[in-house]
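The complex appears here minus one protein chain, its other protein chains still in place.
Coming up: subunit A.
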Amino acid sequence: MTRRMHLAAHFPGVNNTTVWADPRSRSQIEFSSFEHLARTAERGLFDFFFLAEGLRLREHKGRVHDLDVVGRPESLTVLNALAAVTDRLGLAATVNATFNEPYELARRLATSDHLSGGRAAWNVVTSSDAFTGENFRRGGYLDRADRYSRAAEFVATARELWDSWTPDGVPRPFAHRGRHFDIAGEFGLPRSPQGHPVVIQAGDSDEGREFAASTADVVFTRHSSLEEGRAFSADVKRRLARYGRTPADLKIMPGVGVVLGDTAAEAREKAAVIRRQQTSPQTAILTLEQIWGVDLSSYDPDGPLPDIDPVAEPSLTRGRTRRGDTVAIAEKWRALSREKGLSIRQTVIEAGGRQSFVGTPAAVAAEMEEFVRQDAADGFILVPHLTPGGLDEFVDQVVPLLQERGVFRTEYRGTTLRSHLGLSEPPRLPLSSAP
């Protein structure tokens, strides 16, 4: 049987892949931009539309980062508005489980699911960042292990609340007492049209993978080369059995870019231009400073990499995580630069490149199908580099080819996001005991 592919659209925003300097780039904040991208995604019969979140503006060397898009609207509010201008498209909001409380967020998500007729999704993220915590009552932060245990209890608690009304619509008291939450009362809403909003998880650590296997309906990953994707998929899906789940219960969807051309060479050339736009001379130096941990503003972006070693200075850039051994990264980048004769900017471009599908529409459609056929992904979250027209070409040129190949739907069969994803409605939890 042919495997069906799932497609989602990410609204490009606060990251250095968004090319704001392109003349076709429009507002990153006005509703018309969101409306255009969402309508395009729905025209392309996508499963869902995806918004990221950031709860503090990133800073570099003690000042607000100014080279990329800065600022964005609050996700759930935009998605509720988009529910008015779309009919079938799923609407996925990234919302932090560290800086929210279960009762309030479960209620907001259930409201969105009711208002959209069963199209809401929650991308659960966590934070162990005291920098972000400075904007919240909590003030401090949670260590790495605690933030996942809080997130897991958060999702479990939300599900108890979502299921707390009787099937005929009568509120029943709930009581949840756990390590992180001790709450009781009555939930504000009956069970929502798709049972529970879809739960998405992003994050690649071991705890993240376990969290996904135990709880998520969709995993948003960055593993996008065929080999890495297969390994990640196999690993996460192997973990499912432990929780009584099957591989069909969890969809793995890497975030990918797509660059199209009339010929392979033209597409490659366009991709190179985009990557150069994504890495301005200033961005190249800043990226280097994030690894080296020192001020490198006197270096020429078109010159060679610094021969000094990185220092441990994790606070140079705040609000963005860069993992790993910086000395080893610097060593690797210098080797790359020497081997290919690359400048700082060229090295950053070369080393920072993400997997994208680059080619003619036919080649891209074939390659995407191959990923799904070989179990490297269940589908893709497309991350365009332009707002708001970044999906137009893909929907016009690639979606029809995927449909011809029989790997993508030609119409929406159901009305809920769960039905698009082929996920069944979650069974109702036993009613929790009254306090």
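What we mean here is this: a residue touches a chain if its C-beta (ideal position, glycine included) is under 8 Å from a C-beta of that chain, and two chains touch if they have at least 3 such contacts; residues count from 1.
Methods note: contacts and distances are computed from a predicted model.
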Listed names "Acyl-CoA dehydrogenase", "FMNH2-utilizing oxygenase", "2-oxoacid:acceptor oxidoreductase family protein" or "ABC transporter permease subunit", matching UniProt entry of the absent chain: "FMNH2-utilizing oxygenase"
Residue among A:V64, A:A145 or A:A231 that touches the chain left out of view: A:V64
Candidates A:R72, A:R405 or A:R428 - the one touching the absent chain: A:R72
Candidate in contact with the missing chain, chosen from A:A8, A:A121 or A:L189: A:L189
Residues belonging to subunit A that touch the chain removed from view: 20-21, 29-31, 35, 54-57, 63-64, 66-74, 76-78, 80-81, 83-85, 99-101, 103-104, 107-108, 110-112, 114-117, 134-137, 139, 171, 181-186, 188-190, 280-283
